[in-house]
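Of the protein chains in this complex, one is absent; all others appear in place.
Labels run A, B and C following the written order; every chain starts at residue 1.
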Amino acid sequence: MIVVIQCKDQVGLVAGITGVLAKEQLNIVSLREHVDKIENRFFIRVHLEEDADSQALEARLKQVLPADAVIKVNPLPEKKVVVLVTKEYHCLGDILIRHYFKTLGAQVQCVIGNHDTLENICQRFDIPFYLVSHDQKDKADFEAQVSSLIDKHAPDYIILAKFMRILSPEFVARYTGRIINIHHSFLPAFVGASPYRQAFERGVKLIGATAHFVTNELDEGPIIAQQIIPVTHSHTAGDMMKAGKEIETAVLAKALHLVFEDRVLVYRNKTVVFE
Amino acid sequence: MIVVIQCKDQVGLVAGITGVLAKEQLNIVSLREHVDKIENRFFIRVHLEEDADSQALEARLKQVLPADAVIKVNPLPEKKVVVLVTKEYHCLGDILIRHYFKTLGAQVQCVIGNHDTLENICQRFDIPFYLVSHDQKDKADFEAQVSSLIDKHAPDYIILAKFMRILSPEFVARYTGRIINIHHSFLPAFVGASPYRQAFERGVKLIGATAHFVTNELDEGPIIAQQIIPVTHSHTAGDMMKAGKEIETAVLAKALHLVFEDRVLVYRNKTVVFE
Amino acid sequence: MIVVIQCKDQVGLVAGITGVLAKEQLNIVSLREHVDKIENRFFIRVHLEEDADSQALEARLKQVLPADAVIKVNPLPEKKVVVLVTKEYHCLGDILIRHYFKTLGAQVQCVIGNHDTLENICQRFDIPFYLVSHDQKDKADFEAQVSSLIDKHAPDYIILAKFMRILSPEFVARYTGRIINIHHSFLPAFVGASPYRQAFERGVKLIGATAHFVTNELDEGPIIAQQIIPVTHSHTAGDMMKAGKEIETAVLAKALHLVFEDRVLVYRNKTVVFE
Partner (left out) sequence: MIVVIQCKDQVGLVAGITGVLAKEQLNIVSLREHVDKIENRFFIRVHLEEDADSQALEARLKQVLPADAVIKVNPLPEKKVVVLVTKEYHCLGDILIRHYFKTLGAQVQCVIGNHDTLENICQRFDIPFYLVSHDQKDKADFEAQVSSLIDKHAPDYIILAKFMRILSPEFVARYTGRIINIHHSFLPAFVGASPYRQAFERGVKLIGATAHFVTNELDEGPIIAQQIIPVTHSHTAGDMMKAGKEIETAVLAKALHLVFEDRVLVYRNKTVVFE
């Protein structure tokens, strides 16, 4: 069983929490704790050997914690997710393979696409695919239809697996802290259209990818995972794009693994990742 | 202040330890805990915001811990080290530079060499250098002389910074858990002479380095840090050796940083590294 | 068009080869050359902007090269491959997804398994799957049946995507330089059963994977690609195995990409990889 808690910091929190666990005869396999001294914020993840009554345990933990504490006692044996896609297959393909072989750590409820390009691959894995075209529809209508589909499946998380539509603040607010996005990153950053073309013209030696929670500023939410792949002068802009897809796939896979194992805590615009 | 403890595992250890800390009004900045389920062994490192009376704290912690507990309450503000070298400069050079600019995290008491190649660089940094030649001396005499020099400086750790003499079990036993070595590693491993020549002939694509505590089996002690550097067909055996030195320097630097910050706990032939 | 050549080294080879190309008005996009001074062996890969008559070009190149030259003028627009598997899905899944979306760079002719575990995933992608059980069959019979299936599909390469049977020298000899294998690697290497258990007990900090051509000594053929993934004390033996699968998938994908683009030349037990 996993217990994750965050609250304002004060002396004695770990003692209080682990005292409760000891009284319940729950053995700690691993414990990670972090205090953000600047925010005066306390974060903890405890992996317990045994399972216990979640609600009872949460109630007991509340008694030793400040009023603002957010407590999660591994609420679900497995997360439920909805995946949003456009046309690019690389992230979805990896998710579907892991899901099929039961190593994703989550149940894919359905895939929603604003194009039908990836419908066939979903069918091959018996995953429901819903096409919500944005043609001849304003953003509010489009998002209402997507939301309605999402809500029917009540997912824990919504994965933007190369979903190429910018979501409205209203949509994002509806699923605060539950939308995960992946996008390419560069050193230096390139603003504007055709970032790979710009990266090529600048001769960058690295292509990166960042997985993050989505907030109102699309690519600016709390970072979950980042990694890079080296490139050289012999990569064309197209080769750089291919390299970017490889690293996007790997980084999203890692981020999902961390999130599904309750290893990622968010506070303000930042994550604490107990890897 | 840093507190590191290891002992046999049982329910309630974290509660007991953090209860003591809370009573002393010591605030936890970060806490890492690990249980080795196979060995039934408990490991913890606590970083406290404040300093406290080490001996008093240790005594109080003993009361809540099993009898076999090994407790270290950050015994020294800074570790003391003695460095053993032969002829290769890369690891020693890095240590001397960091030491000179006070970022090594340890005091270099002296350098002992079985050749005089590195005497001059030590003098340039005002670090005492002792030459203990092994010529016309049996191993016991050689090691006795080295030991006597070491013991005069009472170091916390002895760093083998490319010291190319195999140490006797007696010597190693004298400094159990306190000798740190760095050596190159390969995938696959190459046994026998000229490993770089063998690596070249096999066309390996990676050269690795391993920093570890020394036990009786020279290159087989508990691993502290490992890393690799990519190589290609265009590397000669000599180029591979150069690449190996780069990665040896980096891995030893990292291992020393981890050890000097009390982040490495050893049990049997294995480390727990709270990075 | 890609031209790859290897032969004994002598002065004037690049001039001779590029002279032929220039006379044919073929423009060089990129050229990589390497001389193994120890073997006195010359290797070259030329990427030409235009296509040309392969046989005519090969004939003209022969005239400027030593008699022992091995010349390949990009013989096929796309390689054909047969994949051999046992029960583990990770490498096959990645291959099938890339194949389905036409980014593998090769045509998967069929998959042959010695268990039926992976039959269903092949069916979902409309890839023929043949079960060749080794039960109640001696090695010669088993391999004869596998060979017969392979030969029907006349593949350029045979991929051992976690195929867990040791192949006989006769089988390997039949497909010299055309069988590609992937396996985990460790620093240090662990001989014998349960290498992940041994790696766990030794507390390794890295898990590696090696993709290589198969020769008579199963895991000892020319290395195509190697990479590692970091692990920590908190990885159980099972977690290390999972990490090993991630890196095996990535390294095999990379090796196949290199081979399918004719970037890998083999001589004796070593590769030249023009990345």
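FYI, a residue touches a chain if its C-beta (ideal position, glycine included) is under 8 Å from a C-beta of that chain, and two chains touch if they have at least 3 such contacts.
Since the model is a prediction, treat every value here as computed from it, not as a measurement.
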Touch with the omitted chain, as defined above, among A:52, A:69 or A:228: A:228
Residue among B:25, B:194 or B:234 touching the omitted chain: B:234
Contact with the hidden chain (one of C:1, C:29, C:69 or C:237): C:29
Hidden partner interface residues of subunit C, rising order: 9, 11-16, 18-19, 21-22, 25-35, 37, 49
Where the missing chain touches subunit B, by residue: 30, 89-90, 93-94, 96-97, 100-101, 103, 121, 124-125, 234, 242, 246, 250, 253
Footprint left on subunit A by the chain that the document does not show: 34, 36-37, 185-189, 201-206, 208, 210, 219-220, 222-223, 225-228, 232-234, 236, 269-273, 275
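We adopt the following convention: only the chains that are shown with their structure count from here on.
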Turn needed to bring subunit A onto subunit B - CA fit, degrees, nearest 5: 180
Whole-Å separation of chain centres (CA-atom averages), subunit B against subunit C: 39
Averaged-CA centre spacing for the pair subunit C and subunit A, given as whole angstrom: 35
Residues within subunit B bordering two or more other chains: 34, 37
